[in-house]
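Apart from one protein chain that is not included, each protein chain of the complex appears where it belongs.
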Amino acid sequence: MKTQLEQNANGKVATGFMLIKTIEKKIATNNSAYLNLVLSDKGGEISAKLWNYSPEKHGEYVTGDIIKVQGTIEEFKGSPQFRVERIRPKMGTDEVTMDDLVASAPFSSKDMLAEIRKTIEGFQNPNIAKLVSYLVEKAGDGFLINSAALRMHHAMRGGLIYHTYSMMKAAKALCNVYPFLNSDLVLGGIIIHDLGKCKEIQFADTGLAVEYTPKGNMTGHLVGGAIDIALAAKELNIDDECVTLLQHIVLSHHGIPEFGSPTPPMFPEAQVVSAIDKLDAELFEMLSAMSGVDVGSTTSKVWGLDRKLYRHSEDTEYRLNGED
Amino acid sequence: MKTQLEQNANGKVATGFMLIKTIEKKIATNNSAYLNLVLSDKGGEISAKLWNYSPEKHGEYVTGDIIKVQGTIEEFKGSPQFRVERIRPKMGTDEVTMDDLVASAPFSSKDMLAEIRKTIEGFQNPNIAKLVSYLVEKAGDGFLINSAALRMHHAMRGGLIYHTYSMMKAAKALCNVYPFLNSDLVLGGIIIHDLGKCKEIQFADTGLAVEYTPKGNMTGHLVGGAIDIALAAKELNIDDECVTLLQHIVLSHHGIPEFGSPTPPMFPEAQVVSAIDKLDAELFEMLSAMSGVDVGSTTSKVWGLDRKLYRHSEDTEYRLNGED
Amino acid sequence: MKTQLEQNANGKVATGFMLIKTIEKKIATNNSAYLNLVLSDKGGEISAKLWNYSPEKHGEYVTGDIIKVQGTIEEFKGSPQFRVERIRPKMGTDEVTMDDLVASAPFSSKDMLAEIRKTIEGFQNPNIAKLVSYLVEKAGDGFLINSAALRMHHAMRGGLIYHTYSMMKAAKALCNVYPFLNSDLVLGGIIIHDLGKCKEIQFADTGLAVEYTPKGNMTGHLVGGAIDIALAAKELNIDDECVTLLQHIVLSHHGIPEFGSPTPPMFPEAQVVSAIDKLDAELFEMLSAMSGVDVGSTTSKVWGLDRKLYRHSEDTEYRLNGED
Amino acid sequence: MKTQLEQNANGKVATGFMLIKTIEKKIATNNSAYLNLVLSDKGGEISAKLWNYSPEKHGEYVTGDIIKVQGTIEEFKGSPQFRVERIRPKMGTDEVTMDDLVASAPFSSKDMLAEIRKTIEGFQNPNIAKLVSYLVEKAGDGFLINSAALRMHHAMRGGLIYHTYSMMKAAKALCNVYPFLNSDLVLGGIIIHDLGKCKEIQFADTGLAVEYTPKGNMTGHLVGGAIDIALAAKELNIDDECVTLLQHIVLSHHGIPEFGSPTPPMFPEAQVVSAIDKLDAELFEMLSAMSGVDVGSTTSKVWGLDRKLYRHSEDTEYRLNGED
Amino acid sequence: MKTQLEQNANGKVATGFMLIKTIEKKIATNNSAYLNLVLSDKGGEISAKLWNYSPEKHGEYVTGDIIKVQGTIEEFKGSPQFRVERIRPKMGTDEVTMDDLVASAPFSSKDMLAEIRKTIEGFQNPNIAKLVSYLVEKAGDGFLINSAALRMHHAMRGGLIYHTYSMMKAAKALCNVYPFLNSDLVLGGIIIHDLGKCKEIQFADTGLAVEYTPKGNMTGHLVGGAIDIALAAKELNIDDECVTLLQHIVLSHHGIPEFGSPTPPMFPEAQVVSAIDKLDAELFEMLSAMSGVDVGSTTSKVWGLDRKLYRHSEDTEYRLNGED
Partner (left out) sequence: MKTQLEQNANGKVATGFMLIKTIEKKIATNNSAYLNLVLSDKGGEISAKLWNYSPEKHGEYVTGDIIKVQGTIEEFKGSPQFRVERIRPKMGTDEVTMDDLVASAPFSSKDMLAEIRKTIEGFQNPNIAKLVSYLVEKAGDGFLINSAALRMHHAMRGGLIYHTYSMMKAAKALCNVYPFLNSDLVLGGIIIHDLGKCKEIQFADTGLAVEYTPKGNMTGHLVGGAIDIALAAKELNIDDECVTLLQHIVLSHHGIPEFGSPTPPMFPEAQVVSAIDKLDAELFEMLSAMSGVDVGSTTSKVWGLDRKLYRHSEDTEYRLNGED
C-alpha cells in the first residue's frame, strides 16, 4: 500500500506529515552524515534518506516523532525512496494527531467491542458467557488497539478486534446456514481465539506489533490462550466440559501442526472457527496485495499466500469490508 | 450409519425391505452353497449371508432387486453381519419403492434446482448468467439425482445438487459480510464447480456413484469442468474474461496441487468458493461420523478427515442442515 | 514378546494362569457358542478361542479375571492362537497375584520415586524444586503404576516412572559431559515431561493404558502438562521465568510440530530433554523388537520406528537396562 | 553463459553490438543522471550503467534498440557489470541484424517444422494426424520463434520447436527399443505437449519469453493445451478416444501434481512423453550450467535442478546436440 | 498375472504341473488336517488348499517340489483359490522341468551377456572397460539367473540381466540423439548399476529373490556397488577419475535421497542412467499390470507406481519388448 505522501505527491515532489518508524544516523562514503529513516502514514510506509544531515540545521528526532517533511520521491532497487529536503517537528499549531497517521480498522474499536459484549450477553450457556466475558475484559485496552499480527493480515491499529469482529459477523451468517452448530461455542471461540496474542506479541503505543515476547516465542498464542482459559476457569470456579471445548477451539484454530495447532479441529464448531479465521485473514491479505495493482494486472508473489494474485475486470472497486 | 433394518430390530431378530447392492453365490467348505450379499436401505448398508442357499427354496436374485428379508444380526470381525433366514422378492402388494430404500438429500432436488435457477436469473453479468445456465441445463437429470462423491461427503441420491445448494446458501451469507466480493462469480462458480463430476463418475440409476470413468481418471472433474466451460463459451459465442475467471474458479477450488487443483485461487471469489467447498464437505463428513457415537464419545479415525472426532455435551442433537 | 504360557508349553500343549484382557461370546456358523478371548501374562498376550462354550460346564468370566487354562497352541493367519480346552477361575488356594501376570518395570516404582524425590531435593533453584515436587506429589499413584504409552515404548505397569527414571540417569550423565547445562532445568523438565499423560490417557487398574480420554485427545499431554504447570505456579505463588522455561521444556519435548510440539526446543536444556526422551524410547522399542528374533536375523518392519532392525553377532545378550 | 561482448573483450575493455533488454533513467546521489541497462547478445546478458547520461551527448534509446557500445567490464556484488563509455544507435551501414544478437536454436526452425510435419504424415491413426496437424498449423509462427520457457531450459529464440524436435528424435529412438509403444500417441503427444505455452506466456518479437499472461497464470499451459485439443476435436468433428488420450498425455507430462500435472501418466505412451520431456530439459540445463566452468570444476547450485554439477575429465567437449 | 493352470482350466476344473512355493500343514476347526499351499507356474501363483489331508493317501511334500495337481478354482475374499482334489509328485516320465514352471526373461541370458561383453569391448576408455568387465565376470552366474527385484519390476528368472540389457539398448539409442554424452560412462554405468543386488538380495536356485540379506539391509545395493568398484579399482590398480564417476553413477541412479540415492546425478551421463533405469522399470510394471485387464478398462491402484493405469483402445496388443 502506498503512503499518502506518495498519493498526494505533485510529480516527484511531496510534502506531508509522517510518523518516524525507525531512524539511524550514518556516515556516507564521503564522510558526511546522513539519516536513514522509515517514515509512515495511514497509507503505508516508505524508506527515506536525509543527506548531509546537520542536527543544528534539521533538528534531532527519535522513533515515534511526528514530523513534517518535504522532498523528492526517487527509486532505489525497484522500490520508492524519499529524499528528504526539508524536515521539522510537528508544532502546536499543526492539526495532526497520531490517529491521522496510523492505519486503523474501518470501524471504531468501541463500537465493535460493544457488539461483541452484546453477542456474549446473548449466549445460552452461562459458563461460556462468563468465561468469554472474563477473558475479554481482562485483555483490556490491548484488545481495542493492538494489531492482529506482526506482518500480514490485519497489521493495523485495532486490527485484532477488527479481525475478531469480522469473523464474528461471518460466523453468525454461517450459523444460520448450518443450524446444527452450537453458536455459543462458535462465537465464544471466535471472540477469544486470538487473545493470547496480547501476551505473545509486544505492541507499540500505536497498537502496531513490534516483536514476539520471549514467552510468546516459548509457548505461542494458541497454548498461551488455552492456559489463560484454564486460569480463568479456576478463578471463576467453572469445572465444566465447555472449558475443554473452548481450549480445543483455541488450540485447533490453525488447523494443522505445521501451522501451530497441536491438534486438528475435532468437532464442527472448532472446524468452523478455523475455516473462518483462515478465510478472513486470506481475504484481507488478498485485498491489501491487489490494492497495489491495476485491473487486468497480476501481483508479484504474495508472501504469506505464496502465490500471485490477479485483479480481474469484474472488480469495479475493491473495498475493505464495512467501508462504503 | 446404521441400516433401518438394524434400527428397527427386535433384539437380534430383524425384518424389513432392502436393496441388493451386491450378490455372489459361493461354496462353503462343507460343499453347501451360500449367498454373500451386501444389502442396503436408507440408513446404510450391511453385509449378509444366506447359508444353505437353494434357488428353488429361496428364489433367484440380482443386484438392484428389492427384497424382504428376516434373520439374525450377528457380529463378524467387529462389524455387524446379517444372517438371512427368510427371503422373498418385493411383491406387487408391497408398498415400498426405490425412494424408500435409498438415502437422499433432505430437500427435494426440484426445489433446490428452482432456487439455483432463480439465483442465476439474478446475476448482473449476462455472460456469467448465460454460461452457468447453459451448463446447468446441459447437465440435465444427472445434476438432480447424482451423489457428490464415490465415498465421503454427500454420497447420497441427490447429493451433488444438495452440496451445491448448501454451498450457495453459505456463499450468499458471506457475500453480505464481505461486500467487495463479486457475487456473480462466487455464486456462478459454486453452481458449476462440481458439474464435471457428472462425466468423471459413473452413476447407478439410484444416483449413487459406482466408479470413476476412464475419462474421469484421465482428466479429472476440475479439468473436465474447465473444458466444458470452454466448449460452452464457444457455443454461446462468449469471448469475455469471465470465461477464464469461471474456469479458474473451477480449476482452483481444491486449493492446492496435492488435492487436484493445478493452480491456487488467484482472486477473492475463487478463494471463497474453495473455502466454502471444503467447509461444507467437512461439516457433512463430521456429522455423518458423529451420528454413529454417543454424546461424550470419540469416534475412530475418520478416513478423509484423517482424525478422530468428539461428540461433545453441548450438542443436544446433531441434525443435517435443513432438517427440523 | 511371547506369553509365558507359550514359553513354558510342552510341545503344543500349554497350561498356566492368565489374565482375561478381552472376552466376547459368539455364535459359530454351526450355531454353537464359543468364546473369543485375548489372554495375557507377564510375557505378552495371545488370542484364544474356547469352542462349544457352555456356561454351566466352563463357568462365566469377565475382563480382568484371573483364570487357569489348558489347551493347544495353534496358528491362525500367521499368528499364534490358543485353543482353550480347560478353564477355571483362580481359586483361593492358587498362589498367583495380579503382579505375577502383568509385565512391569525391572525396578520397584517406590525405589525409583525415592531417587526422583532425592534428585528434586538437590535442586539449587527452590522454585523449580517446589513446582516439580508439587506436580509429582499431585500425580500420586498414577505416576507409580501407569504405563508410558498406549502401545510402543514402556507400555508396561510402572512404565511411566521407569521411562522417567531411565531418562533421569541419562541426563545426569550428560550434564557431567556438558557442564554448561543448568541441571535443575534438565532434571526438573524430565521428571514432569510426561505427567500430562496421567490425564491424557485412561489407565486400567493394572496400570496399562486403555485409550485416550476426550480431554487427552482435545488438548494432548504436552499442552495439558503446560497448563498444569501454570495452575501449580498460581497455587504456589511462583511468578518467575522458570515457570515459562519448564512449560517450554514440556511443550517442546517432541521436537517438531509433526510429532506434537507446538514449538521446537529454544535453549540447550530443552534440546537435551527432547534428545534423551527420543533416545530412551527408541532404545526400549529396539530391544523389545529384537528380543523376538535370533542373533543374525532381521526383524520385520517395526511400527513406530518405521524400519527393520538387525540383531548382530556382537550382541551376547540383550537385556533391559538394570536387569542382570 | 557469457555475453560475446565479454568473450571478445580486450582485458577489461570491450566493444560490440548489443540489444537493449531493459532501460531506465535514474538520478544518482550526486544528482547527476545515469542509465541503468540490461544489454544482451547471443552469448547472454549483462547489466550496464551509463554514468552522467546526457541525451544530447549519448542519444535516446528504448527497449529493443540495437546499439554499439564501448566501455569497461567491472564487477558489482560478484557479478560482471558493464560501464558504458561510448554508445550510439545501430546505423544503416552496420552489418548486424537481430538474428546476430539473439541466442537461437542450432537448427533452422523451418527445417525442424518440415521434419515434424513429415512425422505427422507418417501417423497410422488419421484422427491423431488430423488433430496434431491442426494444432501445429494453428500455433503458426509462435511455434517457430518462441522460446520454451521464461528461464531455465531452452530459453532461446526457437527454443520451443527445438525442444519439441529434440524430444521427437529421442522418442523415435525409444519406440524402436520398446516396440509395444503406440508411436502415433508418443510422437503426436510430444509435438503438441507444450503448444499451450504459446498462450500461457507473452513473447517478445525476438521470441524470448517476457512474462506469464493472466490466462496463463489462471489455467496453466497443461490445462490450456487440453482445452485447445477439445476445441480442435469439436472443430474437426472427432469424437474418438484418441482425443482423451492426447489430452491425458498433455495433462500428465509434468508427472506429478507438485509440478503441475493434475494426473500422473496412466499408460506407457504418456509415461514415455513425460520421461523424455524431463530428460531433454535436464540435459539442456546441465549443459548450459556446465559450459560456464572448466573441466574438473563444480558449478554453484543450479536453480531448477537444485544441485551442483561437476564437469568431469571424460568430457572432451560439451556440445549442444546437433552441433558438430 | 494368471497362472497357466487357470488359463488352461476347463470351466472351474483345472489340471497341471506346478511348483510348491510355500506349504504348511494345519488343523481345521473340525479337527481334520489340511494343507495350506502357494503354487506357482510360469504364469503366476495361486493360493491353494488340500482339505482332509492324509500323508498316506496324498504323499508328503516340501517347498520346491514339482507336483501334478487337479482340482477346482474357487474364490476366497475376492482372490482365486485352488481347491486341490488330486495331487502327486512329478514322476520320471513327466516331461516337465523347472524352466517350464518359472517365469523368465524373453531372451537367453547367454545371448544378452554376449552382447554386453561385446559392448564393453567397444569402450574407448580402457580403464572403464577393465573395471566394468572385472565386475561383470566377478558377478558370475548370479548376473545370468537372478531376478531384478524382490517384487515389482523384472521379478523373474534372468530379470537382472534382462533389465540391464533393455536399458543398454535404450542408452545406445539416446547416445545417438545426444552426441555430447560419453557413451563409455553411460553404457558402463548401466552394465554395473544393479550388480550390488547380487549381494544385497538372497536368491533361490530358481533365480527368484527371497529376501534382503542383513548386509543388503545395512548398506544397500547402491553403496554396496560403490564399495565393490573401489575394491575392484584397488585390485586392478586403477587410480583414475573414472572410478569416482562410475561410483557416482551407481550411487545416484535412484535420483533422490528418498529413493535411496545419497546424491543426485551431477553430470549428464549419470542423469541419463537414472532416467533410463526409472523408465525401463516403470514400463515393465505398467505392462505387467495392464496385461491383467481388458482394453477399455482401468486397473486397480498399482503398488510401486501408486496410481491406476488405463488400457486404451489404441493398444492392439501389449507385448513385452523383444516378443513377437
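Lettered A, B, C, D and E in written order, each chain numbered from 1.
One rule holds in what follows: contacts are C-beta pairs under 8 Å (C-beta built on N, C-alpha and C of every residue); 3 or more make two chains touch, one makes a residue touch a chain.
These numbers were taken from a predicted model, which means no experiment stands behind them.
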item: Omitted chain's touching partners, listed by label; value: A, C, D, E
item: Of C:Y34, C:Y61, C:Y162 or C:Y310, the one touching the omitted chain in the full complex; value: C:Y310
item: Absent-chain contact - pick from C:D184, C:E200 or C:D228; value: C:D184
item: Those residues of chain C which, in the complete complex, touch the missing chain; value: 125, 166, 169-170, 173-174, 176-180, 182, 184-185, 241-242, 245, 264, 266-269, 271-272, 275, 278-279, 282-283, 286-287, 290, 298, 305-315, 317-321
item: Touch list for chain D against the chain that is not drawn; value: 28, 51, 74-75, 296-298, 308, 310
item: Those residues of chain E which, in the complete complex, touch the missing chain; value: 214-215, 217-220, 222-223, 226-227, 230-231, 234, 244-245, 247-248, 251, 257-258, 260-263, 266
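To be clear about the criterion, only the chains that are shown with their structure count from here on.
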item: Chain labels contacting chain A and also chain B; value: C, D
item: Fraction-based call for chain E against chain D, same above half, different below; value: same
item: Relative to chain D, chain with the most remote C-alpha centre; value: C
item: Distance from the mean Cα position of chain E to that of chain B, given in whole angstrom; value: 43
item: Contacts with 2+ other chains: residues of chain D; value: 214, 217-218, 245, 266
item: Chain-level touch network, classified as line, ring, star, complete or other; value: other
